[in-house]
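Left out: one protein chain. Kept in place: all the others.
== subunit A ==
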Amino acid sequence: MNLVLPFRPEIAHLTVGYMPLLDSAPLLWAAHRGYFRAAGLDVELVGEVSWASLRDRLAYGALDAAQCLAPMPVAATLGADHVGVPMMTGLCLSRGGSAITLSRTMADRLGMTSGMTATESATAVAQYVRGGGRLRLAHVFPFSMHHYLLREWLERGGLDVMGSDSGSIEFLVAPPPQMVRLLETGAVDGFCVGEPWNTAAVKGGLGFVVTPTSAIWDGGADKVLGVTREWAQQFPNTHRALLSAVMAALDELDSRDVTAELTMLLHRAKVLAVPESWIEAVLRGQGSGIPPRFASGLHAFPRRSQLMWCALQMLRCRQWNGPISLSSLTASVCDVSAYCDAAAALGFPRPAVDSVREGAGVVALGADGAAIESRFIDGSELDPANPAAYLAARGWNPEAARSAVTG
């Protein structure tokens, strides 16, 4: 494999962190297929056990780059993570691939059936809460799509998770491999997590998959490749070489059926302590498995409007008490030029704009007119030119919304 790239990496040896999940596949695949070496890089992949330690190691320079939850670089640059080391991303790794699962007991009590839409299941939850019911739901990290989309789903049913219904629903965080055990012991009634933990809950007869998160927002970025701003400024060519290598891997994952080889790779790398057959079933989307959605083509571009959505959720669930200058925040997090240079070097399409109206369905993004899709479950839109309207549509006082999001 040879990549002919115009970048001369300033440094060759990189330590790149990942969380052992199905969607760490793009990084493992790039190493497996020799794309890093072809890009002139000697990459050491390091598995981490928690998002918090991955973030700290990235923030304080023990890692050069890392697979991050999409909201993480936003929270870091904003300072909402209490570490406050500014981060950037020039690549989206995956978009969705998580699901919401309830315990069998809770699913039966709520009358969940497999044909239900996400809106119908959320409505059933709301009825239960209105009748005095309580719910404990786990997700993976405060700054994660899992957390935000879980809230979005509950709101879809009519619940006010920050207001009148906040006492009935408790959110907690748990490491993904512990989710199924928590369901078994009754410590939680449900969770939002990536695969294979939803499949594991179903196979164990403990859980019922309610909805994939892609039904709540089809088009959101789930994981991104993050670096610190300081690192990106210090090593711009290394950053571009790294992006090119992973983009080549993403392209191959999208264009060829590599399921068998990928299954073996994930199994051999001991990424997940589950049977090989489960990994393959999930990758193929068999049974109730939610296949990972690796970012391909223009979906690999981390749109500023996606990052803006993340920042707006931080305001909504009071992880940050405003005001936020959204335009300078997203401009500083999204490394548009690194993405465009890497894409150009590979002959991949480049984006013509860095933001779209999220939720508007099929929207043009590519310089060649190519489109991507972005759909919210409630049919709403996020107009990047008017984020205050997004907050106002979600019950914020228009005045408070306007002062929370400046320029």
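The rule is simple: contacts are C-beta pairs under 8 Å (C-beta built on N, C-alpha and C of every residue); 3 or more make two chains touch, one makes a residue touch a chain; residues count from 1.
The criterion applied here is as follows: contacts and distances are computed from a predicted model.
A.B. asks: Which name from "Phosphodiesterase", "MoxR family ATPase", "ANTAR domain-containing protein" or "RNA polymerase sigma factor" does UniProt give the chain that's left off?
C.D. replies: Not shown, but named in UniProt as "ANTAR domain-containing protein".
A.B. asks: Considering the whole complex, which of A:12, A:52 or A:206 touches the chain not shown?
C.D. replies: Checking each option in A:12, A:52 or A:206, the one touching the absent chain turns out to be A:52.
A.B. asks: Just one of A:12, A:45, A:116 or A:174 touches the chain that is missing; which is it?
C.D. replies: Here the residue in touch with the unshown chain is A:174.
A.B. asks: Check each of A:61, A:204 or A:395 against the chain that is not shown and name the one that touches it.
C.D. replies: Only one of A:61, A:204 or A:395 touches the chain omitted from view, namely A:61.
A.B. asks: Under the stated touch rule, tell me which residues of subunit A contact the chain that is not displayed.
C.D. replies: These residues touch the chain not displayed: 48-53, 56-57, 59-62, 81-84, 140-143, 171-175, 177-178, 187, 319.
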